[in-house]
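Removed from the display is one protein chain of the complex; every other protein chain stays in position.
The first chain written gets the first letter, and so on, giving A and B; residue counts start at 1 in each chain.
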Amino acid sequence: MNRRDFLKNTARVIGGLTLPLTAFKIINPGELLASTGDKTKVRWVFLVDTYKCVGCGMCVRACKLENDIPYDAKVTRTWVERYVITKDGKTHADSPMGARDGFTTSKIDLGIDGYENVKKEDIDKGFFVPKLCNQCENPPCVQVCPVGATYQTEDGIVLVDRSWCIGCGYCIMGCPYGVRFFHPVYHTAEKCTFCYHRITKGMKTACVDACPFGARQIGNIKDPNDPVTKIIMTERVGILKEEYGTKPQVYYVGLDREVK
Amino acid sequence: MMVHGELWTAKELFVYPNEYIYWSIQIVMYPFMTGLVAGAFVLSSLYHVFGIKQLKEMARFALVFSFALLFVAPLPIVLHLQHPFKGINVFMTPHFTSAIAAFGIVFFTYGAIVASELWFLYRKHFVEVALPLKEKQDKTIGEWLKFFIFCTLTLGVYDISEETLKRDHKAIKVLAGIGIPVACFLHGYAGFIFGSVKANALWMTPLMPVIFIMSAIVSGIALCMLTYIVTMEIRKFLASRKMTPTQRFQSKEDLKGVEVSVVRMTAKYLLFFMVFAISLELLDLIFRGYTAVKSWDVLRSVIYGRDFTDIFILQYTIGNLIPLILFLVPGLTIRRTIVGVILVLFGVFMMRWNVVIGGQAFSLSFAGYMHYHMPIIPHDWETFKEGLFGAVSVFILPFVLFWVIAKVFPVFDLKESH
Partner (left out) sequence: MKSHVYRPLWVVIGLVCIILVARYFYVPKDFGVGERGYMYGWHEKSNELFWKDYKVKYKGSQYCKDCHSDNYNKLMQSPHVIIPCEDCHSPAIDHPMDPQKLQIQKGRELCLRCHYPLPYPTSGRANIPSIDPDTHNPGTECVMCHNPHNPLEGLK
């Protein structure tokens, strides 16, 4: 054969060889098969008691310091919302700095609309609702990640791979609970991880430890003797935005219909 | 310490702490530019597939412009990404459950189709330029470069007999045919990116991909018409300036300028797609108001309150109704076409704006609002790329690229055989 045909054939052979090396890594039936079946022993769930929460904001501060979220940045992995329902049926809600400094005024923070004075005698009920990532069973944020930078572990925690995240923000738009944000330093997607580095060592999350009133608790739903599991199974609990089908795993005692 | 999005977001009433307008002007530009790409291609295919003879000149023009636009279309995304250099991860480990992951495959396929179609269209021209240069003994640096470029572009095929040219023609027809659904997919997936986000009450609708495709075709046709008119008029002006009075009587081609029949024909297709697009949008709005689900209260206050001017005055009236009237009134003139087409492009841009920015105008709490203050005067890289100047640069770049590419793929004075 002449030089031309030789070169052509060599190119063809090399091209054919590269395909099996690389293409089939994308679809590996073996891996997919292994991932089915429920053999897990741990599935983390969270319990929030809105009767106990007083809005002190210690949890928000602890989370920021534990997880190195810049203290003065206006983003946070967890926050507390205040709801004040007045006699005229209106709901006033706010979360100044995510309640990093607690609630030390009765005025409601309305952003560019300023502050709203609410008279004590007009209040029908008021309460505080801590929020954090729900580590959903069907996380829409993981579904929409184009590169596989965010994922869910076997025990249900949704994490973000900072080295792989391209910062497109699709996961942030995909979360119905507004839990995700861009880390101000790393410029990658960021969210509450249930302090994965603590719970996998037998500790509690920073926010659970910091709460003086026991409003926050973490547990393992697969363990029937876990006190959190017992409460979820035997008492009246609610979840947020059930209509989205995300199957969130943060349960609320005393969840009011006014909670947004 | 500023968080991304904090600079141009103003929060009102109850907004979650982590909510900011993360998808800003560049995310408005991206579907706008890909829409122009898809629309230009569909226009070109109307001639190659359906054989509408009057569109012949427009077809070649549209295809080259579509190619120039294709290179610019990923630019808004690259500018928006917080880590643009890691952007190749979309090609390396695509997560196909995400609509954005389709970007790699769809763009590549579409690019391959347009490039191939252009190759078949211009192959004869490449050979005709490359062969004489090959013979020439002492070439200048410029001629060497030209020879190298055109030689590569022939892809080693120098046969320009009637037989092969006929096969070229068939290949173009096939590619243009395949290309139409791919172009639809190119923009449909962009619509799917928004329509599938159940977390966003304004975006979530199955109509979103279809609305996006229809308005994309509208914008593509409008842009091609505008660029065609402008280019032809410039050529006429330059040609008449260069000629002596006697020459002016001899060459009619350059002095022709814009051909009114071509414009009128294209305008008919523009009208058809415009009506389709606006019908779908109105259908979506009516449905939402009629079913009045949980999000309707806050959506209504955004659509009929805060964004009323943006939606009903700028997009629907100035961007749709007025051009509709301008094109429907009989006896369409070039001047009226220019005004109509510019308004249409503005209307399509406002549609993208109202979807992207409008969708972030209300909080996930349904009890608060966010206001978008686009950075106008840039004072650093962030305020440039996510501000007005970044958007304008993205819009201007295809025209610059088109001028460059037209040197290799000449749009005028090409002696064709088919």
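Basically, contacts are C-beta pairs under 8 Å (C-beta built on N, C-alpha and C of every residue); 3 or more make two chains touch, one makes a residue touch a chain.
Predicted model, so just to flag it, every value in this text is computed and none were measured.
Touching the chain that is not shown, out of A:Ser95, A:Asn134 or A:Thr193: A:Thr193 (per the contact rule at the top). Chain B residues in contact with the hidden partner, per the touch definition given at the top, are 88, 91-93, 95, 97, 108, 112, 115-116, 119-120, 155-157, 159, 164, 167-168, 171.
Looking at chain A, the residues touching the absent chain are 11, 15, 18-19, 21-23, 25, 28, 31-32, 34-36, 40, 50-58, 61-62, 65-67, 84, 101-106, 120, 123-128, 138-139, 142-143, 145, 148-154, 159, 161, 163-164, 193, 196-198, 200-201, 203, 206, 209-210, 212-215, 254.
The definition used in the following text is that only the chains that are shown with their structure count from here on.
Annotation: 37 Å between the Cα-based centres of chain A and chain B. The residues of chain B lying in touch with chain A in their complex are 1-6, 10-20, 22-23, 77, 80-84, 86-87, 89-90, 92-95, 97-101, 103, 193, 196-200, 294, 363-368, 371. Taken in their complex, chain A has these residues touching chain B: 26, 70, 72-76, 79, 91, 93-95, 97-98, 110-113, 140, 143-149, 164-170, 172-182, 184, 187-188, 243-245, 260.
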